[in-house]
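One chain of protein is taken out of this complex; the other chains stay put.
Showing subunit A:
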Amino acid sequence: MAAPLTLVLIVAVTIRAVLFSSSLAEPLMERVEVVSPLNAWKRVVEGLALLDLGASPYSGDVFHETPLIIYLFHFVIDYADIVFMIADGITAVALYLAVQDYNKTVFRKQKYALEADRYPHDCLELIRTPKEMYYIPLKVALFYLLNPFTIFSCVAKSTCGLNNAVIALFILSTIKGSAFLSAVFLALATYQSIYPLTLFAPALLFLLQRLYIPVNFYRPSFWLFTLQYAVMYLGSLCVIVCLSFFLLSSWDFIPSVYGFILSVPDLTPNIGLFWYFFAEMFEHFRFFFICVFQINVFFYTIPLSIKLKEHPVFLIFMQIAIISIFKSYPTVGDISLYMAFLPVWSHLYRFLRNIFLVSCVMLACSALFPVLWHLWIYAGSANSNFYYAITLLFNVGQILLVSDYFYAFLRREHHLTHGLYLKRKDGSEATLVLK
């Protein structure tokens, strides 16, 4: 399987190289759907210029990325294009290996369950075969590399690509079972944008499952491992933050990066939900609504973890999707990361109910974003309401997609325990509804 993956990588690198040298690169760097005030390349260049002049890169409220990123680019600024292409490559390869390992785990569990005769007899058609699962890792890498969202994000040199690479490495190390590496990569991802904090819970659940420690609050082994993982995670986070302090000899990156992400001062339009709302907000209520919106991102972790504690990898997928919908400055690069996971759940296709509507909505909205931006900003015939309408529709489409997959996943699990053709108590046919 290495040969097709190498071919896909070569094709992806060729496409990106061609686009880097074309006239599309400059306009893409300014498109608000692709870059945000957090991860725009122009701001990184600005920060580097300030650093070269000896001033703090965070002075002037231009640069909002972390000090490690600025130091990375301080050394490789001449090869920036290659860095982003390599980041995409790392993400693709990490996802490939992770999904390969995960599929092996899934297949092994299924085999044990079949031998223990735990499945009802009529749901044998739901059992997954190795032949069906053979090409899934390659499809995952393909979906990530050849997704137009990823390509645009890479050509625009948005640091979202680096964030995706770190999250992909975190997923790989979690699935391989290395708690320490998983904690380190999770700390790096959290350090760059706060929201991957919510991935702590699924990583913990997966590692507990792997070590056969049951999730029971009365067992000391559970608490021991949780403490271990938490200490590793928080320790790495502290080390990285202190390292940043020593790199720049000041703490002013904390309000500039984390304060910026949490308090959302910049209301440039993007594909997220925050900007329009806060443009209309009265100052008196701003703090309250900031809290509400930010808690919204973290809030879904608890109920989802309780429901999906047997399936932590699906929980990771849901969490990444929720982060990219509800975060304060989303871009299309965030979307491409969770979309890369969709081939892993291709066996759920028969239970998906909204796939036609969702794909129509998302494709149409992606085409309408630049049209309505042009009508608003250049032609002056539309206004921000039109653009926000498309943003809302796009996010509704994403939420529908995620909830559809959630429904399909739970329904399949239900069928695997209760049989495929459900009967009510009086023998008539029943249907499943997600409440």
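The criterion applied here is as follows: a residue touches a chain if its C-beta (ideal position, glycine included) is under 8 Å from a C-beta of that chain, and two chains touch if they have at least 3 such contacts; residues count from 1.
Just so it is clear, contacts and distances are computed from a predicted model.
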Listed names "T-complex protein 1 subunit epsilon", "Dynein axonemal intermediate chain 4", "FAD-dependent oxidoreductase domain-containing protein 2" or "GPI-anchor transamidase component GPAA1", matching UniProt entry of the absent chain: "GPI-anchor transamidase component GPAA1"
Touching the absent chain when the full complex is considered, from A:111, A:353 or A:374: A:374
Residue, one of A:20, A:135, A:225 or A:258, that touches the chain absent here: A:135
Footprint left on subunit A by the chain that the document does not show: 4, 131-132, 135, 138-139, 142, 346-347, 349-350, 356, 360, 363-364, 367-368, 371-372, 374-375, 378-381
